[in-house]
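Complex shown without one protein chain; remaining protein chains in place.
Going in written order, the chains are labelled A, B and C, and every chain counts its residues from 1.
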Amino acid sequence: MEMKTEQAVAWIEKANALIQSNKEYLTELDQAIGDGDHGLNMSRGFQEAEAKVSGTDYDTVADVFKDVATVLMSKIGGASGPLYGTAFLKMSMTVKDKDPVTEANLADAVEAALNGMKQRGKAEQGEKTMIDVWHPVADFLKNGQNVQADKLEETAERAMNETKDIVATKGRAAYLQERSKGHVDPGSTSSFYLFQALADVWKKGE
Amino acid sequence: MEMKTEQAVAWIEKANALIQSNKEYLTELDQAIGDGDHGLNMSRGFQEAEAKVSGTDYDTVADVFKDVATVLMSKIGGASGPLYGTAFLKMSMTVKDKDPVTEANLADAVEAALNGMKQRGKAEQGEKTMIDVWHPVADFLKNGQNVQADKLEETAERAMNETKDIVATKGRAAYLQERSKGHVDPGSTSSFYLFQALADVWKKGE
Amino acid sequence: MKKVINQADNVVREMLEGFEEAHADYVRSLEGTTVLLRKDAPVTGKVSLISGGGSGHEPAHAGYVGEGMLDAAVAGEMFTSPTPDQVFEAIKAANGGEGVFLVIKNYTGDVMNFEMARELAEAEGISVEQVVVNDDVAVEDSSFTNGRRGIAGTVFVHKAAGAKAAEGASLEDVKKVAEKVVANTRSMGVALTPCIVPGSGKPSFTLEEDEMEVGIGIHGEPGIERKKITSADDIAEELLQKVLQDSVDFQGSEVAVMVNGLGATPASELYIVNRYVQKRLRDNDIQVTHTYVGEYMTSLEMAGFSITLMKVDEELKQLLDARADTPAFRK
Partner (left out) sequence: MKKVINQADNVVREMLEGFEEAHADYVRSLEGTTVLLRKDAPVTGKVSLISGGGSGHEPAHAGYVGEGMLDAAVAGEMFTSPTPDQVFEAIKAANGGEGVFLVIKNYTGDVMNFEMARELAEAEGISVEQVVVNDDVAVEDSSFTNGRRGIAGTVFVHKAAGAKAAEGASLEDVKKVAEKVVANTRSMGVALTPCIVPGSGKPSFTLEEDEMEVGIGIHGEPGIERKKITSADDIAEELLQKVLQDSVDFQGSEVAVMVNGLGATPASELYIVNRYVQKRLRDNDIQVTHTYVGEYMTSLEMAGFSITLMKVDEELKQLLDARADTPAFRK
């Protein structure tokens, strides 16, 4: 796939659709091991992000990502706001001047996003955070030649599900210690939706 | 019946027993149309009154009543404290120097109590307060020659039950206006126990 | 019953002990009583103010003991007026020689117990005056009944009459101010949940998930009307209308406003109510000079709130502005 501004916008639209329809589920997940606002936060942020990018004419994918970053950063709040904001900011910086954005560019962008998030949140893989989804997805994109959209979605989904067995050491769930086990991480779930949406756009562009 | 100090003390003991075993019921009645403390108030007051009179040697019935008045006044609180306190104070004053206390003396005492309570609480008969029990009982005692204990109890019981249909115009139940209808008045119920106890002592003395 | 208590019978005593320890720079207890006195009581050269009533309304009334407000507070059992002997002890201990003024909320029990105490005090030659607060407009006033309840508006009496006393006013003048407050103050409340008296352990009434009791008192008594819960603005409007349509003509005048939490309602919700109240009064040409939002007169852990308006003149404004330094009210 090659990503143009249409695809970038479609990604955000699709991601928003998934988040809105899973808003309550995300909140439930966050009630179990967090403070019960993740669905509200993501819904608020992506609603605004979609409204922004759907209503704007863009020259480059980098510009789309930059706007998404700004909106998420100023609308989500909590832990996920700065993280998703950082992710899109780093992606925007990475794909600057790339038009169209190739698969290789996207792989670089996701890796940059991952690194930015790790730096911002000081979490490593295996701590039961959204990093646990971004990490394998970044690896998958980097290693794959001609990656398949389905595989991308599968990778993210598996990673999300694997957070269930982890004892959290970062984020609010860490306060629960052993009691955090047995629940899927909310942020990993919203990250899964993001990559599910990407896979969807990808398929259409294939 | 003639009342000596033994009977006076027995009256309070019996009244206390009835109140303790109906404490929850009195509170329930007060929850329906008041503030839910009548059982607690009466239980606290009569517990102390019984403890006081059971542990004291008395020369006269008037002294028993005086102690009961003082304890009730300083232990019950709320609306019923000053009223029951006043009742026993007036009874004590009325039977001063009467030994033994005759039925006629007791009739005078209850009438004095009623008048004292009416003055203190500014309620008349028919306002859904304990006055609605004291009034017919006072009448009954005054008019009867050789009154029977059973009839005394019946009179008090009927009067208590009749408070159910009244719309309160005094006490907390008055705030409920029409909604106060359909519930027996808590203070009338505790007053019924008092006269039930008196009837009981009376029967034993007959 | 979910309560942080030890034995139900000890709640009032232990609460008073904990209160005294928390606020030892303001109050001291009167040995063997449920009275909390100003630390420096009796204060000479001024009329002494005493209030009290059943417990369960914290911070009322001990929270208002201090400079510019009360000289003593008398606590009864939960929702039960204190007895005459306790009030009498408070009167004797607080009396600084200029007379004692009693602030009584209009409940049969409170009125009777305080008046009996007053009789005892007068028999000992102490000058005592009183005011009976009846700000709650929920029930129509009527000369056949014991009249209206005293609720959150009582705090305005403490503040204004307390400030007047602090100025060195006579017992008569303190009474005049208190009566002016009572004549110009109207309140109305609503409950979203009942409360539980520790000794009884049962809720005072039950409400469905979507119901509220309008016209609630502060003792867990049922209100005037049970309704479906509506929006904050609609509920505030309903209470305000009752207050505004009552016998005080607030139109075009200046008012002090109190949005009082009954216990469990978060401050955030009280502020949302306040937002509406301010807007509504502004739109109706009523000028708010003083606003108080918080828990001033509670009903244990009841969720709900009341709205109080007091029409103010220059004297009342100045008395509200006067210095007060108590655990629960400072100016």
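Everything below uses one rule, namely that a contact is a pair of C-beta atoms (placed from the backbone, for glycine too) under 8 Å apart; a residue touches a chain by one contact, two chains touch by 3 or more.
The structure presented is a predicted model; accordingly, all values stated were derived computationally and were not measured.
Every shown chain that the unseen chain touches in the whole complex is listed here: A, C.
From the options A:K75, A:K98 or A:K118, the residue with contact to the chain not on display is A:K75.
Note that of C:P59, C:G76, C:G96 or C:G162, the residue touching the chain absent from this view is C:P59. Residues of subunit C in contact with the chain left out of this view: 1-6, 11, 14-19, 21-23, 55-56, 58-59, 63, 192-193, 209, 212, 229, 231-233, 235, 259, 263-276, 278, 291-293, 295, 298, 300-301, 303-305, 330.
Hidden from this view is one chain, which touches subunit A at 24, 27-28, 31, 33-37, 39-41, 44, 73-83, 120-122, 169-172, 174-177, 179.
Keep this in mind: only the chains that are shown with their structure count from here on.
Taking each chain's centre as the mean of its C-alpha atoms, subunit A lies 75 Å from subunit B.
Centre-to-centre, using mean CA coordinates, subunit B is 32 Å away from subunit C. Centroids built from CA atoms put subunit C at 54 Å from subunit A.
Within subunit C, no positions touching two or more other chains are listed. Counting partner chains per residue, subunit B shows two or more touched chains at no residue at all.
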